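All protein chains but one are shown in place.
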Amino acid sequence: MNKNIGVYVCECGPNIPERIDIDKVVKELSSLNEVKTVKKHSLLCSNDGKKFLKEEIEKEELSHVVVAACSPKDHENTFMKVCEEAGMNPYLFQLVNIREQCAWMIPDKEEATSKALKYIKAGIHRVMYHDPLEKKELEIKVDVLVIGGGISGIEASLSLAGPNRKVHLVEKTDSLGGMAGKLSQILPHQGSKIKLVKEKIEQAKNNENINIYTSSEVKEVRGFLGNFEAVIQSNQENEEGKVEEIKAGAVVVATGFDLYDLKENPAYGYGENENIVSALEFEDMINSEKIELKNGKKPKSVALVHCAGRKEKGYCSKVCCLYNLKFAHYLKDNLPDVEVKELYMDLCLPHKQDQSYFDQAKEKGVEFIRMDEIVKTKKSGDKIEVEYKNNDKTDKLSVDMVVIAPAMIPSKDTSELAELMNLPLDKSGFFKELHEMLDPVATPMEGVYITGCALGPRNIPESMTQSHATSGKILSSLIPGRKVKPEVKVSEIKEDLCTGCQTCLSVCFYGAISYDPFKGVSVVNEAICRGCGSCVGSCPSGAIRSKHFTYYQLYQEVMEALR
Amino acid sequence: MEKKFKPNIVGFLCNWCSYAGADLAGSSKTDVDSSLSVIRVMCSSRVNSNLVLSSLLWGSDGVLVAGCHPGDCHYEQGNYYARRRFALLKKITEVLNLEPDRIQLSWISASEGKRYAEVVNKFADDISKLGPNPITSNPKV
Amino acid sequence: MAKAVKIKKNVEEGLFDFLKSLLETEKIKGVFTLKKMDDNGAVSYSLITSPDEFKKAVPLYPFMPVNAGKALSSFTLLGKTEEPIAAVLRPCELRAFVELIKRAQGDVENILIISLSCGGVLSLNLMGDKDQESTVSKYWESVKKAEISPDTRETCQFCENFLPINADITVAAVGNKDLDKEFTLFFNTPKGEEFSKEASGSSVSEEIETKEINDFKKKREELKEKFFKETQSEDTGLKSLVNIFAPCLGCHGCSHVCPICYCTLCEFDSKTHNYPTSSLGSDLMVKGGLKVPSGNLLFHLGRMTHMAVSCVSCGMCSDVCPVNIPVATIFSKVGSSLQKEFDYFPGKDIEEPAPQGTYKEDEFTKIGEQ
Amino acid sequence: MKNQNVLVIGSGVAGMEASLVLADAGLKVHLVEKDSLIGGQTIKFEEVYPNMECATCMLAPKQQEVLQHDNITLYLLSEVKKTEGSLGEFKVQIEKKARYVSLINCIGCGACYDPCPVSLDNEFEEGMSQKKAIYVACPGALPNAPAIDPENCVRLNGKKKDCNACEEACGFDAIDFTEKDETVNLDVGAIIVATGFDQFDVSSLPEFGYGKHPNVYTAMEFERLYAQNGPTSGKLTLREDKPIKSAGIIHCMGREEKGYCSGVCCMYSMKFAHFIKDKAPEAKIHEFHTDLCIPGKSHQKFYDGLKNKIEFTRYEDIEVKGKNGNLEISYTNNGKKNSIKPDMVILSPAMVPSAGTENLAKILGISQDSMGFFSTQDQNLSPIDSEKEGIFVIGCAEGPKDIPESVSQAEAAAGRVLSFLQ
Partner (left out) sequence: MNNNQKETKTNPKKGKILPAEKGIREEVLNIFKKALADNIFDALLIPAKVPNTDAYSWILLQDESLFDIADPLPPVMTVQGGRALSSFSKNGELDLKIAALMKPCEIRAAVELFKLHQIDLNLVTLISIDCPGAMPLTDYMNDPKKIGESFKKISEKWEISESLRPACQNCHRFSLMDGTASDLHIGLVGENNKVTLIPNSSIGNDLLEKLGFEPNDSLKEWESKKEKLVKEKTKKRDAFLKEWQEKTKKTDGFFNELNKCINCHNCMNACPICYCQQCYFDSQTINFKPETYIQKTKEKGALRFPLNTMLFHIGRMSHMVLSCVSCGACEDACPVSIPVGRLFSMVGDQTQKEFNYVPGLNREDPLPLQDFKEDEFCEVETPNECEEKVTEEAK
C-alpha cells in the first residue's frame, strides 16, 4: 500500500526554535521521498493548532502522521484524538519528542537541530511500520461472586447487590458471620452493639439479590474482568458434591484469617492448664457471661498476654492490643475487685480514639507491664506463674488465669485459593495487593478484588471500609450496558513460530498468557494483557510481538540512531 | 586538528520511570549529552537480547537500558527479569571480551531528572573514552 | 561474437587488478567476492568497498563457503542496489541467483556479473587445512590441464555446466596451460563491454568453447554416469535410500545452505510435521521398533519435491553434511532427470518461469490416461 | 439519589482516588483544591515506606488521569464557602480565586519565573527555598503551570502597577492580570471531604529547640530536604551545607499533648533512618521512640531490616539542648539518664486536623470529634460516614492514617455513593 506520511513540526512558541533551527529541519525533511508533506506550526496543541492538523490530514489524505513536538506524556493522546477525528487510525501516528528530550537538554543549537532531525526521521521510519490497531469492546456481566461469608464478605455483598446486580456469596462453613460473629462485642468505641453483625447477616439473608451458598466451596474460577466463570461445589450432606456453574463480572475474595496456634511455642503453656485460655475462648466466656476458673471460682487475678506469635510470625497483628483492652474493661466492669495485668511488647494504638480507651483502662486500675518476651507459663500451686523478660532481666508474676492473644495468620485455604485463581501471596502468606499503596484492594487479575483480613491483620471497621472499597472499584467498572475496552497495545503470539516452551507464562505477572495443548502454543488473552512486553523479551523464538512496540518499529529507531 | 569523537548511543528507556525522568531533566533545563538517542519502550523487560546485540553489532557505540528502580516497576516484576537478562548479556560480553562496558543498565525514576543527566553524561563520557565501537569497522562481523 | 581481451598476467592477479581498477576508478562502488579472513586460510564472501580491505580479496580462490547466489539474494532482497557493484560468481552460483530472482528473492540490476569457466571448488573440510596452499596449487595445475581435480567436490567433479550463462564478463580459466602468465576475459554483454577499457590487455578474437573445454565436458559427463550409478547400490530404490540416509541427524543443514531453499521456515521444521505422542503406540504395534527422530527420509524426499527441479548442483549440501551423506549427488541426479522431464534448465533464463509456476496443455499427456 | 454530581473537597491522594473511581463510573465530579496544584501532601515525599517507592512516579499517572479525565472538573485555588440541602440535593457554593495564568494557554515552559522581581519563601518547600511571585510549587508539579500570588505580586498588590515582567516573558499570552476571583454554584448529590492533615506545631514544645537550632528539622522539612525535586535537589546536607555524620530521630512529638498515636510516625521515622543510611552509609542514626507502632504485615519486616543498622532507644523522657550550634539529645531509658550529640535532629510530629477543618465543619454542618478531626459513625462500623447522610469523610481528615488506608477509604466512599445510586 502506498503510505501518505505527513510530518508536522511544532515550534511550541519560542521554546523549540530557541534551540532548534526549525526551517532547516523542515527543509531537510522535505527532501525525503518517504514523506508527502512537511509543515511547521507555532503551537499544535492549541485549538487552532489542532484544527490546522485536522484539516491538513483531510486535505493531504494522509495515512500516517508524525508530529514533532513535546513529550508523548503531554500530548500523545491529544494528537491521536485529532487523527481519529480526521478519520485516520490513531495508531498510525507518532509523536516525536523534540522539546523535553532535545531542545531543552541540548544547549548547542546545531547539535540540537541534527538530533531533532535524527528523532524525526526515526519517527517517520517507525510510523511506516505501524499497524492500524483497532479498539475492541467486550460485553460484560455485572453480577459479582463473593468468596467468604465473614463480615467483610457480607458487607461487600450488601453494598454490591442491587436491582440489576446479583451477588453470589459463597461460605465454606454452614453459617455466615465468620470470626466477627464469634466476638462477644466489638470495641465499644467501634460499635459496642454486637447486634450489628447479626443485623448484617439478616439483611444479607433477606436481600433477594444475594444468593447465599453456605457449606460450599469455589472449585474453579476462569476468565477476566466482566467475564468470569466459576464452579461452586456444595458440601451439605444432603447435596454432597453438587456443583453449580455461575457467571460473574468480578470476584471478591474475603476469606479472612486464622489464629496463630499457641501450642507452637511451649512458652505460653497453652493446653497444659485449663486456666490458660486463648483470646477466642475468653470471648466465649464473655458470651456465656461465665468468667470462671475450671474449679468454678471467679478469678481474682488475670494476666492478659499480648503479642503471642508476633516474634514468630514477624509482624504485629494490630488489633490484639485493643481487644486486650476490651477484656480488661470487661473484667474490671464485671468483677470489680479482679486484678488485671497486661503484658505487652509495644502498645499498638494506631487509631485516634484508641489512646483514650487505653487511658480509661488505666484509670480503672489495669496494670500495664512491658516485656520483650514470655519465657515460661506454668502452674505453681493453684496459681499460674508467668515468667517474662524485660530488657534482659526476667521477672515473674502469678495469677489465677492467663488469657493469651494470638497473632492473626492467613486462613488455611489461602494458598490453595491463590493457586486456583493464580493470585500472588506476600511474604507473610496473605494475599498480595496489586499495589500496596495505591491499589490496596485490587489484584494482578483485573476484576478480582480482596477485602478484609485476607490481605493481612486489620480491625472490623477497616475491613468494612475495604469491602466498600471493593464495591467502589466494581461498581465503577461494571456498569450495566457498558462495555469494557481492553488495552490495545498488547502482546500477540505468532502461532507458527511458538514452540510451546511456556517461558512467557512464567514471566507474565498478570496471568494473561495460557497454553493451548491442542495447538501446542501459548495464547495471549488480550483482555488481561497490559502490554508490558515482558513476554516478548523472554521469548527465544521471537514468536511474540508487542503491538505498537514491535521489533521492526523499535529497530527502525535504532537504525536511525546509528545513521 | 580533527574533532573529538562523538559516539552513537542507543538508549532504551521504560515509559513509566526513566522516560519520565528524561522529560523532567529536559523540563528543568538540564544539559544532557546529545550522543544518546532515546527509544521509548513500555518496560525495561521488553528489551530482549537481540535488540541490544544487533544494536551493538550494527555499530552502536553503546547501549543503555534504563527502567524503574527495583520494586518500583509499573508492571511489578518486569525490571527484575530485565535485570537477569542483562546480567546474562553482560557476562557473555565479558567472557567473549566484547567490551562489556559498552552496555549499561541503569535505574532512573520519574523524579530523577538530575540523575538521568548524570547517568547519560557519564555513560557518554565513558564511551567516548572507549572510542568507536571496533565492531563497526570490523569486516569480520 | 563476444569481445575478448587477453591479459598478460597470472589469472588471479589479472582479475584482481581488473577489479581493483574498477573500484579505484569508481566505475563500480563495491566488489562482491571471496576475501581472506585470516592467514589460516579461512575465506568468506564479502562486499568490499575499501581498497585496503580489497587487498585481501581472492576472487578465484577455489572454495565456496556459501552459495554466492544465496548471499546476493540476501543483499538485494528488498530491491535493486542503487550503487553499481561487481560480483564474482561461479557458474552454479550464478544459476542459483537467477533461480532466486525468478522467485522474487533478489535483483540483478546494477550488478556487474563476472564469472569463469570453472574447475570446481575444493570441499569445505579442506578449508583451514594445514597443507591448504599446496592443495590449492595442485588444484590450479589440474585446471590448466583441464583435468578433474580429486580434491574438488563430488558435484564439481561431474559438473558439465562449468561455463557460465548470463555472465557479463567471463574469465577463461579451464584448459589454459599458461594460466599463470596470461588469460582471456570475455565481455559477453553490452553491460560487460562498458568495462572492457579497464582490462589492460590486447583484444583478441577467441571463442570460449575450445577443444579442451569440450573434452573436459565429456570427461565430466562420463564421471557423472559413474557417480549416479554408484548411488544405486545393489538393492535399488527406497531400501537403498533408507540406507544412504540412515546416518542423517536431521540437522537440516543441507536445506539451510541450499540456495534454492529460500523459505524462512521450512515446512519440515514447522508444526505441520510434529505429531501427537499418542500416535507412537500404533506405529510401534506395526513395526515393533521406531527410528528416532523419525521423518528424516520424509524430509529429504519432501525437500526434493520442492527444489530438485531447480537444483543447480552446487554441492553445498554435501559439504555441510556432518555425516558424509552424498546429498548433492542424489539431488543432482534426481534434479537432472526431472529437468529433462520438464525440459527446464535452472538458471538459464530469468524470463523463463519456474516449472511449478506454469504448464503446457500438451504435456505429460500419458499421466492420468486409462 | 438522582443527582449524579459529586463534590470532592481536597485533591490529595484520597481525593484524587475518590474522584477517579466516581468519574470512571460516569459521574460528574467537582474536585475542589485550595492550592494551585494537585497531589496533596503525598507528592512531597521522595519515597514511601515500606517499599521505598518513589512517590512522584507513583502518583504522576494518577495526577495526569485526574487532569485529563472528561468527568472531572477541577477547581484550583478554590474553597467551599456554603452548603445546604441533604443527600441527593446539596447546594454548594465555591469561591475560586484568580490564578492570573491561563491553564489553556500556558505550556509550562517556565520562562516567566526569572524575570519576576519578587522573591519569597516557598512554603511548599517548608521555606527552605525561594520562589517568585509567579511560581510553581516544585519541578514536576501538576498541572504544570504557575500561579501568581496576588499578595506579593507588585503588579497586583499595587506596589508597581506597571510591572509586566512575566507577561513580556510569556510567549503564549498565558498571563492575564485582569482575571477575577469568581463564585461557582453547584448542585451535587453527595460530598466527599478529603482535606487531609497538618503537622503538629513542634515549636510549641520549646524543650526540643525547634526554630532555635537550625539543624532541628520537622519531618516534613526532612521529606523535602531529601526530595530529588526539593530545595537541595536531593543533596542531603545540614543547613550549613555540611554532610550528616549522625542524626537523632525523635518519635511521638505531641502524642501526649494531642492524646492519640498517629500510627504512621514510627514508620516514616524509620524511613528517614533508612534513607540517610542509603545516602551516607557511615552516618550514625539514633531512633528515640516510646511504643513502636508498626502494624501491618510488612512493616515489622522493615523494622527488622533496620534494627542492626541503627540504634533504637525507648525513652521515657527526652529533650534537645544546644550549645553554640552543637546539638545534644538527653533522654532517660528505663530510669537511666543518657545523652548523644548528633549533627541533626528530626522531630516526628503527630498528625493534626488541617487548618480549615473547624470552619469547613461549620459550612458542612457536621461535627468534629474531641481531637478536632471530622467525627464519623465509627461506632456503627462505618468510619467514613459523617453524621449527615451523603457527606463522607475520608483520609486523614477523618484521623491519622497511612496512604493505603486513605486510598481504601476513598474507594469506599465512592463505593457508598455508587451503591446509593444503584
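A, B, C and D are the chain letters, set down in written order, and residue numbers restart from 1 in every chain.
Operating definition for what follows: a contact is a pair of C-beta atoms (placed from the backbone, for glycine too) under 8 Å apart; a residue touches a chain by one contact, two chains touch by 3 or more.
Just so it is clear, the structure is predicted and the values come from calculations on it, not from any experiment.
Q: If the hidden chain were put back, which of B:Arg40, B:Arg85 or B:Lys114 would touch it?
A: Of the candidates B:Arg40, B:Arg85 or B:Lys114, B:Arg85 is in touch with the missing chain.
Q: Which residue among C:Lys3, C:Lys144 or C:His252 touches the omitted chain?
A: Of the listed residues, the one touching the omitted chain is C:His252.
Q: For the chain left out of this view, which of C:Ser46, C:Thr152, C:Thr184 or C:Ser336 touches it?
A: C:Ser46
Q: Extract the touching residues of subunit B with respect to the undisplayed chain.
A: These residues of subunit B touch the chain that is not shown: 49-50, 53-54, 57-59, 70-71, 77, 80-81, 83-92, 94-98, 104-107, 119, 122-123, 134, 136-141.
Q: Contacts of subunit A with the missing chain: which residues?
A: 497, 499-503, 506-507, 515, 517, 520, 538-542, 551-552, 555, 559
Q: Footprint of the hidden chain on subunit C, which residues?
A: Where subunit C meets the chain not shown: residues 29-30, 32, 35, 37-38, 40, 42, 44-50, 52-54, 56, 65-66, 68, 70-71, 74-83, 85, 124-125, 127-128, 243, 246-247, 249-253, 256-257, 264-265, 269-271, 274-278, 280-281, 284, 287-294, 319-324.
FYI, only the chains that are shown with their structure count from here on.
Q: Can you check which chain pair, A-B or A-C, has more C-beta pairs in contact?
A: A-B
Q: Could you put a whole-Å number on the gap between the CA centroids of subunit A and subunit D?
A: 24
Q: Counting only residues that touch at least two other chains, what does the list for subunit B look like?
A: Where subunit B meets two or more other chains at a single residue, that happens at 20, 27, 29.
Q: I need the residues of subunit A touching at least two other chains; which ones are they?
A: Within subunit A, the residues that touch at least two other chains are 73.
Q: Show me, using the given definition of touch, all chain pairs that touch one another.
A: Final set of chain pairs in contact is A-B, A-C, A-D, B-C, B-D.
Q: Touching residues of subunit B toward subunit C in the complex: what are they?
A: Of all residues in subunit B, those touching subunit C are 139-140.
Q: Under the stated contact criterion, what part of subunit D meets subunit A in this complex?
A: Touch residues, subunit D against subunit A: 13, 17, 21-22, 24-26, 48, 50-51, 53, 58-59, 62, 64, 68, 105, 107, 109, 111, 171-172, 255, 259-264, 291-301, 304, 334, 369-371, 373, 378-384, 399-401, 403-405, 407-416, 418-419, 422.
Q: Using the touch rule from the top, collect the residues of subunit D that touch subunit B in their complex.
A: Against subunit B, subunit D makes touches at 46, 51-54, 56-58, 60-61, 108, 110, 139-140, 144, 227-229, 233-234.
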